[in-house]
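Would you mind keeping the following structure in view while I ask a few things?
With one protein chain withheld, the remaining protein chains of the complex are depicted in position.
Right, chain A next:
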Amino acid sequence: MSAPLLSVRGLTARFRAGGREVTAVDDVSFDVGEGEVLGLVGESGSGKSVTLRSLLRLLPSGARVEGQALWQGRDLVAMPDARLRRVRGGAISMIFQEPMTALNPVLPVRVQIEESLRAHTALDRAGRRARARELLDLVGIPDAARRLDEYPHQFSGGMRQRAMIAIALASEPRLLLADEPTTALDVTIQDQILKLILDLKDRLGMSVVLVTHDLGVVAETCSRMAVMYAGRIVEQGGVREVFASPRHAYTLGLLGSVPRAGTERSALRSIEGTPPGLAAIPPGCAFNPRCAFATTVCREVRPDLSPRTPGHLAACHHSDRVAQASLAA
């Protein structure tokens, strides 16, 4: 692989909550290559969204971000605010899970697109207007000229998400950070939006980091994936390899809980228990209380994320046993 577009090293995000500091993202490292779609997978509260927001320093005030996020040789984490503002919505754009709450309810869509164009391009008023219309066309919103002057509440869920994508694409970003972009949508619409994102990625030559809890979405869209649990990446590798032979018990559990069509009918397995709260992450491997493979070492020593086969990393003391179990299943 050529030099990555974005290279994240040791990214850590801490919040103050209830008088003590909790670590929402702990020592997360990954690369995003040119034109690649990286899936960031995990349950709610695993730190996937916080990871995404930390990259552009979009966390609420009071949060502390450490580590490195190298973007074209510059560290987003340490960059001065004014410079970071040019990257935000310029080279790196972000879309959110809930287009109803992520679009400003009191501003017409036109204003929300044009303010981005104003911040990142030299277009004049007429140029911005024309470009805003082009963008709505690009994301497949019919009757774009009229819809520009409408407000978010006048759009359907799918159209709203398309409008948000149009806003994010305003300045032709090289990297799109997509935070569960299809979770709030109907299944049929979900598919359309995913296809749209993939199609735009190819046409505009973007890379995408796709945060999702839906492994089906990952299988459909991503080339590589990273699985997060309790703020850490526990497994990372090519989607094909991870699906074929997961090396972390948590990933194995996640895959077991996805219904598959076309195979012999088998019981869905769910992962027992719930993910730990950030304030009470168990010592050792954070997954050990829910893990069928757990032994004493899992309760005492935190496993490092290390390569198990080339390009396939896992943070599990028993990754070989997990791999065998996945083959047996």
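Assume a contact is a pair of C-beta atoms (placed from the backbone, for glycine too) under 8 Å apart; a residue touches a chain by one contact, two chains touch by 3 or more; residues count from 1.
The rule is simple: contacts and distances are computed from a predicted model.
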Omitted chain, identified by the protein name its UniProt record gives, among "L-serine dehydratase", "ABC transporter permease", "succinate dehydrogenase" or "Luciferase-like monooxygenase": "ABC transporter permease"
From A:Gly39, A:Gly90 or A:Gly158, residue that would touch the chain that is not displayed: A:Gly90
Selected from A:Arg14, A:Arg53 or A:Lys201 as touching the chain missing from the view: A:Arg53
Among A:Arg14, A:Lys48 or A:His120, the residue in touch with the chain that has been omitted: A:His120
Contacts of chain A with the absent chain, listed as residue ranges: 53, 56, 58, 60, 85-90, 93-94, 96, 98, 101-108, 115-116, 119-120, 151, 153-154, 164, 167-168, 170
